[in-house]
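All protein chains but one are shown in place.
Which chain is which? They are A, B and C, in the order written, and residues in each are numbered from 1.
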Amino acid sequence: MNALREKARELLAAKTVQVVIGYGRGSGGSARAVFMRAPAQAAELIFDATCLQNLAVYLMKPEVRKLGKAALVATPAALRTILQLAAENQVADNSLLALAPVGEDIMPLATFAAIEAHVAAADHDLSAAEGAELGKFAAMGLEERRRFWEEQFSRCLKCYACRAACPLCYCTRCTVECNQPQWIPVPAHDLGNLEWNVMRAMHLAGRCVNCGDCSRACPVGIPLYLLNQKLISDVSSVFQARSGMAARSDNAMSTFKPNDPEDFIR
Amino acid sequence: MPDFEPKIVAFVCNWCTYAGADLTGTSRMKYSPQVSIIRFPCTGRIDFMLLLKAFASGADGIIVSGCHPNDCHYSSGNFHARRRWIIFRGLLDFLGIDVRRVQFSWYGRWGRSRATSACAAWA
Amino acid sequence: MESEKRSIERGALSRLVEQWLSQGKRVLAPMHSGDKVDFAWVTSLDDVSLDHVQTVQSPKTAVFPRVEELFSFRSADGRVEVRERDLGALPEIVVLGLRPCDAAAMAALGAIFNWDAPDRLFSARLARTTLVTIACSRADEHCFCTSVGGGPGAVAGSDILLTDMGQGAYLAEIVSAKGREAARAAGPLFAPAPGMDKESRLATVAKAFSPDAIAAALERMFDAGGFWEEQSRRCVGCGACAYVCPTCACFDIQDEGGISGQRLRCWDSCGFGLFTLHTSGHNPRWLQSQRWRQRLMHKFAYMPERQQALGCVGCGRCSRACPVDMNILEHLRAVAEAKP
Partner (left out) sequence: MARIGVFICHCGENISATVDVGKVAEAAARIPGVAHSVDYKYMCSDPGQQMVQNAIREKNLTGVVVAACSPRMHEPTFRRACAAAGLNPFLCEMANIREHCSWVHEKGDATTEKAIDIVRTLVAKVKKNKALQPIKVPVTKVAMVIGGGIAGIQASLDIANAGHRVILVEREPSIGGHMSQLSETFPTLDCSQCILTPRMVEVAQHANITLHTYSELESLEGFIGNFKARIRKKARSLDEKLCTGCGLCAQKCPTRRIASEFDAGLGLRPAIYVPFPQAVPNKPVIDREHCTYYLKGKCRLCEKVCPTQAIRFDQEDEIVEVDVGAVVLATGFDIKHSDFFPEYGYGKHKDVIDGLQFERLASASGPTLGEMRRPSDGKVPETVVFVACAGSRDPAKGIEYCSKICCMYTAKHAMLYKHKVHHGKPYVFYMDIRAGGKMYEEFVRRAMEEDGVQYVRGRVSRIFERNGKLVVKGADTLLGARPMEIEADMVVLATAGVAQAGAEELAQKLHVSYDAHKFYAEAHPKLRPVETNTAGIFLAGACQAPKDIPESVAQASGAAAKVAALFSQAELVREPLIAVVDRQAPPLYSSCVGCFLCQSACPYQAIEKEEIRGRDGQLLKTVAKVNPGLCQGCGTCVAFCRTKSIDIQGFSHEQVHAEVLALLNRGDRDA
């Protein structure tokens, strides 16, 4: 942890960055985002198993961008997010410094190329456990799956915490806020919840980097990660495409291959 | 249930399929009046949200049809559409919605006899 | 008027629940769902969880549901025929196992809904709702009911306040007229209360701040831009805090259907980015810091000033539900200590 604090103090003192976004101790022993502006604050930085939130979400907030160049304590998911944001022209190269904790010390990654190299070194596919859980769903019958999701979505409040916590849901006016025409019903009834959750999953298809913040943010505990992981596995198995691996990559859903499988088309 | 009258919405592209539907008309081929057509410039224009909205508004079945690959008037609309269909179907099935309720197809210009077969698939 | 003290055994309480259900009442109580506890419609006392500190959502859903129909309409040949809600058909509800802060919250909701134009639907629902509160024997770091005029054993707002005295016996304080009516209808189920010492069973919740100090501090902090930005930098602008809050009463109106359909009321939150977007495109609260400031100002400055009621009962749900740990108690202390 002190390698991280030392690096943060050094960066802030040398003014290479104006803010260090990292994790600090939160209420009830949890970790939460902290925004270091002065070298002295670096002592508050921590990094342990409780630091799960994808801090890249703050790269898209105007109030944080206003602070100037940021250094971000980046988990592997946050690194993938930065690359995906780069692929979608949201962050420019050299506009941020990623601090990737590796064991006890810190790997500063200043350019997208550095981040790509670092990301490429590790395995980012769905874990065996995640794959198994998706497999469990595939084994369930259609009716059983429908009942499962119907119960889950019936508890959705449409508080949009899943959207707010997701670093790739940075659209200022989301389709949900479009009322001419009213694509997604505002009330949180069964139909509205189904349309909202299908739309959220589809709009993240080929983009989501599987950081899991949407599920962690959901106050009523709906396993939203399952929807995204299902699409991640489909996109990678059918189109051999993986998001968050390169700063320059076209999106699986806005490109095509002439030989995409079409066994279901008559 | 013999008296079940499925309401089927056909989202079609303006070139091969709409012209194909016209041709089906000029050659007086018969198909069920339960199928109604909505015209789009291309299958590329058909948004998955529309399919969702159609189901949410009470459609029992949906046909989405466009030009054969390589025949698209805009060269790649149908390819893009196909890719979205693949992912959308996967998601619907994952959510327990019967994907047989959405039929995707390429209809060439030579008539919509296959429309009748598609509708027959319902009844 | 000193509330009448009775006692009730767990078995009797279970039979009381069955009695309510048989009388056609619906019973809303905390239930375990996954690793969280949340209010749900229960069919027996066994479903009810009694060992939790606080539920994820508040019981406001009994009086201000997530989605409710205001009226329905049918238009034919150019004439539109509106059918009002039949308030008589609203269900009788018993909320069992809410906490004293939730019971106190009903007053705060009432302060908004019946502020100038009384909301008939809300009032009808409140009239048909009986609050059978269970005092808090445990609290956590997020609770601060004592700082906002409440307490683990406060009776305000409850119809009947039960306090778990151990060995399956509950002290039952019959607080309101509706409480007395419910106790009378329950007949023999309530037994006399032999000198039960309630205080010893209650949790202790330290007083963190004085609401008047907060209100006074907030008066002069509207333009303290930097302060609000510091506080709200973590906030990502979702609606979780508002939706789980027992005293948040903001709602949105939506018409659904086509020629015939219904007008629906559903929850909304000032935390959303486009909550205050004008049709002109101007948005007075464009930044998250402005929206966070609004949340505190409304509950701790505007409501005390206009409705003489605090907009917060210190239940701590917003802190527990917040994905980025915006801890309201911590922020209120910061407000209190902030130098002008």
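The rule is simple: contacts are C-beta pairs under 8 Å (C-beta built on N, C-alpha and C of every residue); 3 or more make two chains touch, one makes a residue touch a chain.
From a predicted model like this one, the values you see are computed outputs, not experimental measurements.
Shown chains touched by the missing chain in the whole complex: A, B, C.
Among A:15, A:66, A:173 or A:257, only A:173 touches the chain that is left out of the view. By the touch criterion stated above, the residues of chain B touching the omitted chain are 7, 9, 15-16, 18-19, 21-22, 24-26, 28-34, 36-42, 44-48, 50, 53-54, 57-59, 67, 70-77, 80-81, 84, 108-110.
One chain of the complex is left out; on chain A, the residues touching it are 88-90, 170-175, 178, 180-181, 183, 203, 250-251, 253-255. What chain C contributes to its contact with the hidden chain is residues 75-78, 80, 255, 257-261, 280-283, 286.
Everything that follows uses one rule, which is that only the chains that are shown with their structure count from here on.
Look at where the CA atoms of chain B average out and do the same for chain C: the two points lie 48 Å apart. The distance from the centre of chain A to the centre of chain C, with each centre set as the mean of the Cα atoms, comes to 32 Å. The set of chain B residues that touch two or more partner chains is empty. Multi-chain contact residues of chain A (touching two or more other chains): none found. On chain A, the positions that touch chain B within their shared complex are 137, 142-150, 175, 183, 191, 194-195, 198-199, 201-202, 205-206, 227, 230-231, 234-235, 238-239, 252-256, 258, 260-262, 264-266. Within the complex formed with chain C, the residues of chain A that make contact are 26-28, 30, 32-33, 35, 53, 57-58, 61-64, 155, 157-161, 163-165, 172-173, 177, 182, 185-189, 213, 216-217, 219-221.
Those residues of chain C lying in contact with chain A across their complex are 33-36, 38, 56-57, 66-67, 140-142, 229, 232-234, 236-240, 242-244, 252, 254, 256, 264, 266-267, 269, 272-274, 277, 287-289, 319, 321, 323-325, 327, 330.
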